[in-house]
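Have a look at the structure below, then the notes.
Note that one protein chain of the assembly has been removed; the remaining protein chains are unaltered in position.
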Amino acid sequence: MHSGRTWHDRHFGYLFVLPATLMLVAVLVFPAFITLKASVTPEGGGGWHFTLTHYVNAFRDPVLAQAFKNTFSFVAWSMAGHFALGLALALALNQALPGQTFFRLIALVPWTIPDVVAGIIFRWVLNPIHGALNPLIQMVIPSFPAEFQWLSSPTLAFPSVIFANIWRGYPLVMVMLLAGLMAIPRHLYEAAAVDGAGKLRQFWHITLPGLSTIILIALALDMVWEFRRFALVVAMTGGGPGTLTEVLSTLVYKTYFQFFTFEYASAMAIMMSVVLFILSLPYIILVGRKQ
Amino acid sequence: MARNIRRWIIGTLIIGFTVVFLVGTAAAAGEKVKIRFQTWHWGEKPVLFALEEFQKEFNTANPGIEVLRDESRYADKETVFIAQSQAKAAADIAHFQHRAIPLLAERGYLLDLTPFIEKEGGQKFLAQWDQNAMETCKYKGKIYCLNDYVNPLALLYNTQHFKEAGLDPNKPPTTPAELVDYAKKLTRNGRYGIGLIGSRQEGLFMRFNPFFWGAGAEYLTPDNKRSALDTPEALEGFRYYVELFTKHKVVPPGVIEQGAQEVRTQIAHEKVSMEIGVIQAPLIYAAINPNFKVNEVMAAAAVPSGKKRVSTVEYGMRVISAYTKNPEEAWKVYKSWVSKDVQLRNFKIYGVMSARLDVKSSPEIANHKFAKIFAAQAPYGKIEPLIPEWPKIGDATITAVQEGFSGTKTPEQALKDLHTATNRALGVK
Partner (left out) sequence: MKFSLGSSVRNERRTDAIVSYGLLILSVIFALFPIAWMLSTSLKSEAEALSLPIRWIPKQFTLQAYGDMWTLKPFATYFWNSIVVSGVTAILSTVVGALAGYGFSRFQFRGRTSLLAFFLATQMISGVLVIGPYFQILAALDLYNTLTGLIIAYVTICLPFAAWMSKGYFDSIPKEMDEAGLVDGASRLQIFVRIICPIAVPGTVSTLLFAFLLAWQDLLWALCLVSIDERRTVTLGVAFLVGEFVIQWPMLTAASLIGSLPTILLYLFLQRYYVEGLAGGAVKG
């Protein structure tokens, strides 16, 4: 017998979550099942024959393996960048400084530019012949090569894409962290100052614990979305040079809409979802435990 | 009480919005049959003018049918059609390049036009079109389209730059070796000899293929079942394209980011002296840089492909969706678009070359400075293998070329991996 579960609990709970659940099932779950079915159907459709060849081929596919590697790297670096920048800015914006609103608005702007536009613009700006970045660097460092390659360079292409993604995505994390910071009562800091604690100790013992939940939420949500980041990468590099910036979402898109191999694409997407789900299990457990 | 009223108001507003939009999009039950004419060209001048002319003319002449403007996006043209076909709500007439035809037909998205063609006179009707072109419209015994335009590639070069480099503008390069030689001489004063495509688009292998095929190589064995990329000819052709950038340095930096449009911009701003381009290129140069005297300065010639005289050709065609609710009316619109008058007008407005024999051989083309060179390339035009696996192979080819350009792999290694990838795509064990 579970304590605390009244008749009320059971029934009203369902009522409140019903509209959202219905929408999710109607719009997303039905296609998810179609995807699952497609992933075990032979290429070209065909009724109720089942086969695991797509999954077998997927395990052997070097491009898919590269995409997985790239995606993990992409997501990890993006999350780190979002978090570092978001936290630094949130800390700076949490002070009662003049011009605060202005700085907050400016910091928000990258988020308001759609993915696809950000990708197009960055691609153009980084171009060796037509781009605006190289001349700008040259003004500061005259010895910088005029036609320096960013996205065409095997070493700099991926960092460039990650840079663009950090630029585009830090505001959301910043805003969430800023709110978290504002909720920490000031008197805790003042009391600690009286006790002789320095800035660093205050940060470690007051700020971070107070922010722990929101950091967890922000990172988890960021992880899920960056896994699905698509338009930015396509617009910037199309996955190149070669396969160096190919991520899972761009590969699935290509396999589906350009190669017309719907079934294989479905298998890849299922694999991607499973991996993502496993990665978010810790968070689901932690949040489920609260309240 | 007030809260209740507020709730009701919000609820009504939300429902109201929904109703307004549902009603607003319910089409008036008119007698006109609406045919969705889908192409990405609705957004591109000057093609737009040709489309609008056609729309106006057809709608006036056929009061019971209305041609509707349906815009797709060049980068996502297949995406939109696939998604809509899966819901059996695709545009009645759509626009594709030849590579998509086997794929769309295989999935059953296209209407077989054979019955309509039979009614028009069968073989005699078909004979009006370039027969090489028509091959791209056939798949597994059915005919899915009638060709719209032909896009062969030619070498476009800046005669002014030639003169400045001490080269004879009337003697363009005729072999790959000459091309390298000329390009090296033209690479001076911040300019580069030739602009190439290295970005992930179909245009890449369209520029790559003449040198590849010209060296005597083929992508696949004659039965289209295995890769033929392990031949010395394949290596020669592959190497040649890659080394233009890596070894001879006659191509501007950032080649992997260069698409067709970037190369045309480079020509228009005289950053490069040569490119391998399409027949619309001269018009586009003028649009990019109005100060660039295209007609005086640019000239066209055959692509110096190598041992075999060959050029890439791309075909454009319209198709009718298998899910159209008005096949008869769609066919009427279709037939009108591929008719002689419309095709000739299209050439006059946006310079595209028709696949109709009577238009191809018209005096307008024969006397046009650029068009006549391009028309002369058409007989040597070759296309990639027309198989459903081609997009994967083409994509892997782009990857291999990019790996060669960026130095991630040597040309030998890149080609070897491409050979493996091609066999994998074909299901060869």
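The letters A and B name the chains in turn, as written, and every chain counts its residues from 1.
Throughout what follows, contacts are C-beta pairs under 8 Å (C-beta built on N, C-alpha and C of every residue); 3 or more make two chains touch, one makes a residue touch a chain.
For clarity, every value in this text was computed on a predicted model and none was experimentally measured.
The chain that is not drawn here is touched, among residues B:50, B:67 or B:91, by B:91.
Of the listed positions B:224, B:246, B:289 or B:410, the one in contact with the omitted chain in the full complex is B:289. Contact with the omitted chain, checked across A:58, A:156 or A:221, is made by A:221.
Against the chain not shown here, chain B presents residues 3, 7, 14, 17-18, 21-22, 24-26, 36, 38, 40-41, 43-45, 68-76, 79-80, 82-84, 86-89, 91, 261, 265, 268-269, 271, 280, 284, 287-291.
For chain A, the residues in touch with the chain missing from this view are 2, 4-5, 8-17, 19-21, 23-24, 26-32, 34-35, 38, 85, 88-89, 91-93, 95, 97, 101, 103-118, 120-122, 124-125, 129-132, 135-136, 167, 172, 175-176, 178-180, 182-184, 193-194, 199, 210-211, 213-214, 217-218, 221, 224-225, 227-228, 230-231, 249, 252-253, 256-257, 265-266, 269, 272-273, 276-277, 280, 283-284, 287-288, 290-291.
Here is the rule we use: only the chains that are shown with their structure count from here on.
With centres taken as mean Cα positions, chain B sits 35 Å from chain A. On the side of chain B, the complex with chain A involves touching residues 76, 78-79, 82, 103-104, 106-107, 198-201, 252-257, 262, 265-266, 271, 388, 391-392, 395, 398-400, 402-403, 405-409, 421. Listed in rising order, the residues of chain A touching chain B in the complex are 44-45, 63, 123, 126-130, 147-149, 151-154, 237-244, 254, 256-261.
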